[in-house]
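Excluded from the complex is one protein chain; the other protein chains are retained at their positions.
This part shows subunit A:
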Amino acid sequence: MSYQDYTLGEPIADTKAPAGPIEQRWDQRRFDAKLVNPANRRKHTVIVVGTGLAGGAAGATLAEQGYHVVQFCFQDSPRRAHSIAAQGGINAAKNYRNDGDSIRRLFYDTVKGGDFRARESNVHRLAQVSVEIIDQCVAQGVPFAREYGGLLDTRSFGGVQVSRTFYARGQTGQQLLLGAYQALSRQIAAGNVEIHPRTEMLDLLVVDGRARGIVARDLVTGRITSYTADAVVLATGGYGNVFYLSTNAKNSNATAIWRAHRRGAYFANPCFTQIHPTCIPRSGEHQSKLTLMSESLRNDGRIWVPKAQGDTRPPAQIPEEERDYYLERIYPSFGNLVPRDIASRAAKNVCDEGRGVGPGGQGVYLDFADAIRRMGRDAVEAKYGNLFEMYERITAEDPYQVPMRIYPAIHYTMGGLWVDYDLQTSVPGLFAIGEANFSDHGANRLGASALMQGLADGYFVLPPTINDYLARNPVDAVPADHPVLTEVEAEVEDRLNLILSVDGDRTPDSFHRELGELLWDECGMARDEAGLKRALERIPQLREEFWRRIKVPGTGQELNQSLEKANRLVDYFELAELMCLDALHRAESCGGHFRTESQTPDGEAARRDEEFSYAAAWEFTATGEPPVLHREDLEFEHVHPTQRSYA
């Protein structure tokens, strides 16, 4: 079964953001929210899936408030969630630099950076809450970079002209995550959080129209168990690994959000994927993942390619006048710090022109020679040392001597489960936070905003909104023998057994690589109607082939990493199909979604606001059947949509 079309359903709208001045909406919402008496909170159980910045922060905070939290991660420890790998920093409108920053400017930059495809109310709240995040993290002992006077240091990231990014060398994500993990560990030790590591959510339990639990597999014993609660929070991250090669951790996957989607949660803007401009190029067919080089490097590194096509001289032999610092040339006011989507497309363009460098011409230079001359090697090392070391380890080239070679790679997904202002999905009682939802970044995320959103959702936004849900929707415990539990458990078991029973001749990775290459070619940095239609034909064929030829040795009653991979692939096939349909239906370019049919004369993304100023929320029907589209119209009262200009 395949599809190339969809049916149009009823429009959808956020009904939770209060009316009134945008600056007062979050205060108003918190005031309107019903409270749960502290003594009654321990009677409520909340399931949190995932222990990254969003999940870790939410689990710790809900437990502090007195709720009984049951939390899951597939890693062996909550400290290993992929937030740990974020390098560059976290934005906050502190205006410590007195450089004209403000909550309003962070709000404006984020809406504009997202190419006017995000909901204003949510973004404004994010900017407001950003300030509290830094305070919270400092109190936890997060060792941010500091000046000699003992105050916090900041730097700049792409798409902005202020210095609002707080950082801990090139390991900001690690330090913020360890802060959340330590807060969570305190609650685990206190008995307020029941933690299930090495346990993967494989389905959602919906009872009487409400999310009431999950079905999960113990990855060591293979045991399938139902866990029930009063509400479920998904903090399971993005779906970039659908492309096989991405900067995501190898085991990050889309199964939790996709299974929730199949149970009724709308999936919004799946085609909004972020391609990060500065990653280490692939070195061969064996490549298992791509490594990011932090955007912070663009503060001091200069990006260039030779002016001439096919110039294969070593970089040091290419004289200054024969180099094209193309970002500085095309975008003089933002230079090397243009937003990610723009920098990535520009790199693709110069490589398509035959001016790329390195093996296969799939790379551009990121050069620190000027910075080393200006600041001295020691200062460059103090700022970026660990990144340079990582680069050298992987490529065996010394970036202090020769420019880095970089190329764009899949890094983040702006799309995700549709949520309202309360971060509740279209299934009552099911919340999605962090990268798992679609809410704040529109069609393109600005650098250092993922950490901000993850922690904002987990520490400050979800706790009061879920409180309101729990107070207004008292529920009885789900009996252990409830038919929904037995049915869903059986479905999960059946799917795993079916995979094991095929006994074909192709490995899970071989299918995943093929799917990833197809998506990268047809639904990657540039997309067009013909390519997307090809992909929509090919994906169902690949899925059909999977069910004939997949080979997974071993059983389901043991640690079986091949079975885990194959099971995630089943969901990737369906997700990939929806991504291509979403990209096909959105016949405009915006942010990271570039339709070659819709560009300005100078090759920039051309939005078509009259037709596409909405978030596309998709409703699942059946595997291979056309989904239903629900549009959420976006209104811009405060930031007037314009063609983004970074020139």
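Criterion: contacts are C-beta pairs under 8 Å (C-beta built on N, C-alpha and C of every residue); 3 or more make two chains touch, one makes a residue touch a chain; residues count from 1.
As a working rule, contacts and distances are computed from a predicted model.
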The complex's invisible chain, by UniProt name, from "Phosphonopyruvate decarboxylase", "ABC transporter ATP-binding protein", "Osmoprotectant transport system permease protein" or "Succinate dehydrogenase": "Succinate dehydrogenase"
Please identify which residue in A:K551, A:R608 or A:H638 touches the non-displayed chain. A:K551
Residue touching the undisplayed chain, where the options are A:K16, A:R169 or A:R568: A:R169
Chain not shown: contacting residue from A:A13, A:L35, A:V220 or A:A379: A:V220
Just name the one of A:Q309, A:S510 or A:T600 that touches the chain not displayed here. A:S510
In subunit A, positions touching the absent partner: 57, 60-61, 64, 75-80, 82, 84-85, 94, 96, 132, 134-141, 143-152, 168-169, 171, 173-175, 178, 181-183, 185-186, 188-189, 197, 220, 249-252, 283-284, 286-289, 291-292, 390, 393-394, 396, 459-460, 463, 505, 507, 509-510, 551-554, 558-559, 561-562
